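A single protein chain has been omitted from the complex, and every remaining protein chain is retained in its original position.
Let's turn to chain A:
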Amino acid sequence: MGEAAPLTPAPAVRVQGFGKRYRRQAAVAGVDLEVRRGEIYGLIGPDGAGKSSLMKAVAGVLAFEEGSIEMFGIRIDSEAAAERVKGRLGFMPQGLGLNLYPELSVEENIDFFARLRGVPAAEIAARKAKLLAMTRLDRFTGRPMKHLSGGMKQKLGLVCTLIHEPELIVLDEPTTGVDPVSRRDFWAILAELLRENGITALISTAYMDEAERFHRLSLMHGGRVLASGEPDAIRARTPGSVVELEAEPQVEALDRIQASLAQAESVGPRLRVFVDDAEPEAAVGTVAGLLKGLSLRDLHATTPDLEDAFVALLRRQRLVEERAVAKPRAGDGDPPGDDVAILAKDLTRDFDGFRAVDRASFTVHQGDIFGLVGANGAGKTTLIKMLTGILPPSDGEGRVAGADMHFAAQAIKARIGYTSQAFSLYQDLSVLENLRLYARIYGVARHAAGERIEQVAELTGLTGRERQLAGRLPLGIRQRLALACALVHRPRILFLDEPTSGVDPIGRRRFWDILVHLARVEQVAILITTHYMSEAEHCDRLALMHAGRIVADDPPAALKQALREEAGELLEVATDRPLAAMALLEQAGFAGVALFGRHIHLFARDAHTATREIQTILAGRGIGLAGVTPRPPSLEDVFVYRITALEQGEQRL
């Protein structure tokens, strides 16, 4: 099959004026969108944006009140109509492997779905073999689904969704909670399916940086579509420029900028500012003007990404709550104390012959934001459990907040703050009751507690919500409450385990604002894990974990520099037939070839030679080349490159 899907009169999906209510609460209202045949269409938005409702309705498993949905020209207005298109449709609901049977093996799961879908017995074997090979699950056919890793579960879910060869697949957040390597793997498989079977896909995601994977997409927020179209077109909806710079002192610089420009944040050592309606030159001038007298470095303009556009759109439509995060000034009386907050030396932990953490060594200083990234099962959780005093190490040494891990686990627990990925506060207690409970658990003196609670509530923007039940708060605010509870006893070290999963970009920015304040002004050491690679950019240092070991530990910029030195330049290739071009470039032996929507990314030692080579290869097949542009590598590129190299090394052994 070719690409550039033939333009047929009936699109794969047409949604008009769609609305869905739960009781009296409108979950989605007034949604219009059209998915053309052969394209990957994205729905991007935070938790609660209405993506799942829309996808379930399209898949025919959710009744809705308003509007109409057409699939392949057939209007889905009754059970019978939904039945008629079901054979042409595959649906994978949200949640890792939730539609699969944990006790059944990989093969049994696939067979079950094949029979459920009435796939002819003669064809099952061939299809299964092909899909298993494509997903590289063929080595694990006998393994029960519950023993698969997150990424493998997701791939098995995809195989089960595809076994009856649907023309349209609807995938609800297939990449949530999956590590970057598995995520990239997943996208590669999708691209291959698209190339070979010409299927159409409607996919939702909470990761803004996955937008580039889609041909077209809709940005959703609060049950409405903010904007639809190609990623570039959506970016064009909010004209403006992004200015990046390093400034000293950073906190003062950010305060000055935020006083007049609404969309500014600090990302690690840099500041990132979105200037509305300004050409790059003018934007740089505006920012420089605001920061007169401060020492500035590396001041330059870049193009806004989709997340910038999303935030700007929300801001323009006045959907952002007023900036509530107040920042108490420094001088809370915290002594700077011992400069080293966490010291890990050859930390090792074994479970019944399995080494979960293998000689991990690193240092975190007061005031540092230290990021820990790695696939599920790489050992992050075990490492954090040792550092927080829950699990004693099998070997090695560690000091946290001046207390030895072997002998003073209880002292460690009393001196640190911890926020977990799942919201782990009492939903049936109010904001104030939660804060009070944790103040007493951590032994904050009664007379000091009231004042301290007020302080953290102000810092985290919870003032005015004290009486609300925690369970009724929106996700982003709940996570700030969790942070507030972790801060109530003035810990010198904060452990944050995927604190922003599913939170919308604005909520995430606000969360990071608080973290940066804590680190820079109050000198709190922060150790954080995340699956959002864009978020990892905020860290001062980033440790990459793989198979229990720390395989890299450097500032983000140094990690990217190392990647350039090892793998070469990252090039973005724009062509009119990306799928065919991708296959050719892979054959030609380019490293890291991956599809991003209509563009191809690859690594090349020398940009000039590579560009000429690409031109020759594509011209030979009559594929039009729009351009080859060098791109700065992202942390995701670093992560994927490093881990893939390690995995290949292991396989060779």
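One rule holds in what follows: contacts are C-beta pairs under 8 Å (C-beta built on N, C-alpha and C of every residue); 3 or more make two chains touch, one makes a residue touch a chain; residues count from 1.
One rule holds for everything that comes next: contacts and distances are computed from a predicted model.
The UniProt record for the undisplayed chain lists the protein name "ABC transporter permease", from the options "ABC transporter permease", "Multidrug resistance protein MdtA", "AAA family ATPase" or "ATP synthase epsilon chain".
The omitted chain makes contact with just one of the residues A:T388, A:S501, A:Q523 or A:S634: A:T388. In the complete complex, the residue from A:G118, A:G443 or A:G589 that touches the missing chain is A:G443. Check A:R84, A:K413 or A:R577 against the missing chain and you find that the one touching it is A:K413. In the complete complex, the hidden chain is touched by one of A:F113, A:F423 or A:F590, namely A:F423.
Within the entire complex, the positions of chain A that touch the omitted partner chain are 388-390, 410, 413-414, 416, 418, 420, 422-429, 433, 436-438, 440-443, 446, 485, 495.
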